[in-house]
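Questions regarding the structure given below will be posed in turn.
Only a part of the assembly is drawn; its chains keep their places, and the rest are absent.
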Amino acid sequence: MSSEQKSQNKAPSGSVDSGITLINPHRKISGSDQANVKHIENATRRTSSGQTLRNEDAELFPEEGNGAGLQNAPTQETEHSHKSQEELQHESHISNLRQSVGLPDELPIAEQHEETERFNWPTFRLIFREPFAEFFGTFVMVLFGNGSVAQVLLSGRQASAPGGDGYGSYQSINWGWGVGIFFGIYIAGDSGGFLNPAVTLGFCLFRGLPWRRFPIYFLAQFLGGFVASGVVYANYINAIDQFEGHGIRTVAPSPTATASIFCTYPQPFLSKTSQFFSEFIASAILMFVVFALKDDSNPGAMGKTGAGALFPLGLFLLIFGLGISFGWDTGYAINLARDFSPRLMSYILGYGPGVWSAGGYYFWIPLVAPFCGCVFGGFLYDAFIYTGPESPLNKKWWGFKELYENSRRHQESKRLEKRRYDA
Amino acid sequence: MSSEQKSQNKAPSGSVDSGITLINPHRKISGSDQANVKHIENATRRTSSGQTLRNEDAELFPEEGNGAGLQNAPTQETEHSHKSQEELQHESHISNLRQSVGLPDELPIAEQHEETERFNWPTFRLIFREPFAEFFGTFVMVLFGNGSVAQVLLSGRQASAPGGDGYGSYQSINWGWGVGIFFGIYIAGDSGGFLNPAVTLGFCLFRGLPWRRFPIYFLAQFLGGFVASGVVYANYINAIDQFEGHGIRTVAPSPTATASIFCTYPQPFLSKTSQFFSEFIASAILMFVVFALKDDSNPGAMGKTGAGALFPLGLFLLIFGLGISFGWDTGYAINLARDFSPRLMSYILGYGPGVWSAGGYYFWIPLVAPFCGCVFGGFLYDAFIYTGPESPLNKKWWGFKELYENSRRHQESKRLEKRRYDA
Amino acid sequence: MSSEQKSQNKAPSGSVDSGITLINPHRKISGSDQANVKHIENATRRTSSGQTLRNEDAELFPEEGNGAGLQNAPTQETEHSHKSQEELQHESHISNLRQSVGLPDELPIAEQHEETERFNWPTFRLIFREPFAEFFGTFVMVLFGNGSVAQVLLSGRQASAPGGDGYGSYQSINWGWGVGIFFGIYIAGDSGGFLNPAVTLGFCLFRGLPWRRFPIYFLAQFLGGFVASGVVYANYINAIDQFEGHGIRTVAPSPTATASIFCTYPQPFLSKTSQFFSEFIASAILMFVVFALKDDSNPGAMGKTGAGALFPLGLFLLIFGLGISFGWDTGYAINLARDFSPRLMSYILGYGPGVWSAGGYYFWIPLVAPFCGCVFGGFLYDAFIYTGPESPLNKKWWGFKELYENSRRHQESKRLEKRRYDA
């Protein structure tokens, strides 16, 4: 039996034998949960000589291969062997802390970056890296978004502007939010949160993002929008003073109202149903399209794997388009972190109770409708197009059976444990 | 003779011997018809040692390789072997149903997605997956498109808008339709329909898309536009009431007409010929450019394979550009699903017979002209630039000979069958 | 000696021995002249076992690999062997005809496309394929460009438009030309002409595009712009009639002038020098940036190979940007095919001698200045940044020595021939 044949026989376990792990460490590192595990773990293609020629995954995302090479097995082993007991303990400590706040226990750091010794701060940062990314992503998004509203509103039709017609029009606001999410996604996109609690919910429900991660992402997103709107206020405080009068801050019906810099207010002619429907439909489109751009198995979609590296551009156009087509009625809030957080900030800054009562206590609509819309949009996509097994719609009894079995198994194990205890 | 040499001798049949099939399953799955078979089936490059190193095709579309690894032969064999007789029967049942409505008989689902047990609904969905994709693609396109018209028209020059000049201008409508087709293509693009019956026709005529698939795509596109315009109406019903007066719905000559939210109406100074020509020329450009973006063999085109992953962006700019350069005269309908379907919806919603009679019964122009224009545009591209064998212009006697021979062979076989019957 | 060692020894000639030619046929087919030969012919990387693992080139342009696999040696050989004597003669006939009009003698058709039998028309088309591509590229560019000017000019501030302010503004024209060149490049880009005789000149001078190809590209570009402006006129004839009055066609100082739909007219306050300078500087930027986007060896440029697949997008933004920053003075003609051809068309259509005399016989400026500007811009780039050997600035005595030696050698050979004749 020649060596050639031998290695061929070993093929199924070849990647283990040769000590080469091609599981993308980037993915491992990024705390990829089910949502991101693209069913291609075992997809490594092999040549007849049993060599694992390419990480399939690296091919799908050619720019992602980074980590793959950085952490090939020998390096890893060396790394692990030269790690002191102390270091390993430290790492497992951090892992535990991460798990306790709902984050994946892998450290979100590339192997080769760990060689430098670290302080308390980098340690602390490692625990909260994804939420930090989510915070800054939302922060930058709202910075651009609220900034554009402020500039357009406050400079409206100013004759001394070049071109003689102010520093922007309504369309500038669409661009502003589009650019904002573009950079937000680059900063925090794939962490699973998508800068919007409603989208996070959609991923928890339909793509297996662990539920325990929802609260910390929610907090990060909420704070991102909150702080950003404060920075925008600080930046435009002189201009607001000049527009409204020093110290005067008013809400919508007032002719010099500037509260809409921060959050959305509905058009006066809208019924409550229409307010809700407008936010609902925009959020449904958001979720539906995000799932389409992320769907690597839709045979209809270009015969390719979703939007890939063009995903941030896709979201840019999505938010831009929503602003152009569904932005008038209620201002396409579609995001609690972009509406409720700044609204709270504006209340704190002295805009008065009008921020809550305006539009018939409209403020709860962009709190609730985006969640409903995103769930509906995600449902539509999965019901009609998505075939992946992580969607509950593709599970037996829509996942309820699994849920039931899990809970039964859980109770079983509890009972067993109890019996052992009693024994 | 060493093992190395041995494997080298086996080269020609190496890929079969080693049990590795690298025919992209994604392609197979996607029910790729002639139009999509990119003449590269047998293009797999081999090294001297008989290894099939890379699927060429995967290289062309680096993001498409997804399936390639997912369905390498061992997996497939295992899969097939562990499939019960019942399951296989079920699958062939679905295949038959798909074929009967004009769709390719392969199931449009990635192998690894089939492991979950399925209900009636997923089964039903598998039968109509491409039409569903085409429906939702057209749906989203018209949602963005009609939505942008509604927003611009109804909010026109509203002084309370940020910037003081309404929530958009004519250009916003161009952006809206552009964004709409961008996401439409991501949802349903390569299924062959392209969200427009006239483009489907062009692909049937010039790129070998099976004719039997035309009706179901047509229906899906028609319904997509129809439903979407209804949703837009529902979203802007308060605003339309405020603009026109409660319950009043009027067509073009009326100063508060809102019928143009749904479908196109021509400028009053146009002759019938000009109406037709305007739609004709825009549709011809559409088809010509789509063929150019999809042409992987045009040596003039960047020395590369068409627009590739930038195809949705290309169509975005195409529709945007058509709106900017050929959008005034008749509103660049260029698509029955975007004009006739919403027109019917607006008639049903109570806009009266004016939707048909306006512009001298203009409504038939965007029904007919796009088909003529797309055929002409496709003809131009194939006559002057395209060299692929699936175009009838590159066949002997423009494909008529083939047609004639096929029909003769068909009659022959019929006669034989009959004779056998009689015998 | 093991087989491993053997194959390693053969490495230098390995690719020949194994009968695999990995020279990208696409390139060969496309009649790539020096300008396009990217100095990577011999760049195929080899592993220690003498296998030619990947065509480097295919890696650079991952979407270009198409042909590579289509025409691997075995196929080619078979192809050649099954070609009849007649067919080969036919091919060489076409080659000769192509050469006589200045085109490369290779047939611009992918191998696998030739299997169908052909008529006279496909034969004729093969002779002129690149000029046809250049014609249609320029055609589509001017169609979008002139179309956008017509729409904006004729619909200016029309109150019945959605949004109440016409069907576009000056910026729409910038978008129109940008979109136009985007698709023009996809249709004809890399044929070397770039839809603009001045750019063709730059490539002839600085990138080794054969001079004999200039005339036929020039003609194709000229005709493309000429025909396209006629089509735009036909499309907007009713609207022009309504704007100017039936049958009345006037030039710039007239308040209802529509001649500027076709070609550029300068602002009245410009001196002749400023007219020239404005066109000169815009053309210089055009050439400089095109060379930058195409420069695969500039270490400054992103550490990558120029703009690659984003080249059409780059040109889109370039033309868009020129319109925004240098479009006022003289209308950024920067292209004879976009200015002189439509001007001639407008003269023929009855706009009178004013099309020539306007702006102090300005018409010659966009005929001459783009050539000067493109030469200067190309000179700047090559003098300060480009290091490739095909630029005369990187040759000894700026290529004059080579020129002199070539001509001397030519005379020598002539003299020898003559002597032989005399003998």
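Letters A, B and C mark the chains as written, and numbering starts fresh at 1 in each.
Everything below uses one rule, namely that a residue touches a chain if its C-beta (ideal position, glycine included) is under 8 Å from a C-beta of that chain, and two chains touch if they have at least 3 such contacts.
Just so you know, these numbers come straight off a predicted model, no measurement behind them.
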item: Number of identical chains forming the whole complex, with 3 shown; value: 4
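Convention: only the chains that are shown with their structure count from here on.
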item: Intersection of contact partners for chain A and chain B; value: none
item: Chain with minimal offset from the mean of all protein Cα atoms; value: B
item: Equivalent-chain rotation between chain C and chain B, CA atoms, steps of 5 degrees; value: 90
item: Whole-Å separation of chain centres (CA-atom averages), chain B against chain C; value: 30
item: Centre-of-Cα separation between chain C and chain A, whole angstrom; value: 43
item: Where chain A touches two or more other chains at once, by residue number; value: 62
item: In the complex with chain B, residue positions of chain C that touch it; value: 2-4, 7, 14, 17-18, 20, 26-27, 29-32, 36, 49-54, 58, 61-70, 72, 75, 108-110, 112-113, 115-119, 121-122, 125, 129-130, 132-134, 136-137, 140, 143-145, 147-148, 150-151, 154-155, 161-169, 171-172, 175-176, 179-180, 182-183, 185-191, 231, 234-239, 241-242, 309, 311-313, 316
item: Partner chain B, residues of chain A touching it in the complex; value: 2-5, 8, 11-12, 38-40, 42-49, 53-54, 56, 59-62, 149, 152-153, 156-157, 166, 168-173, 260, 267, 269-271, 274, 277-278, 281, 285, 288-289, 292-293, 296-308, 310, 313-314, 317-318, 320-321, 324-329, 380, 383-385, 387-389, 393-396
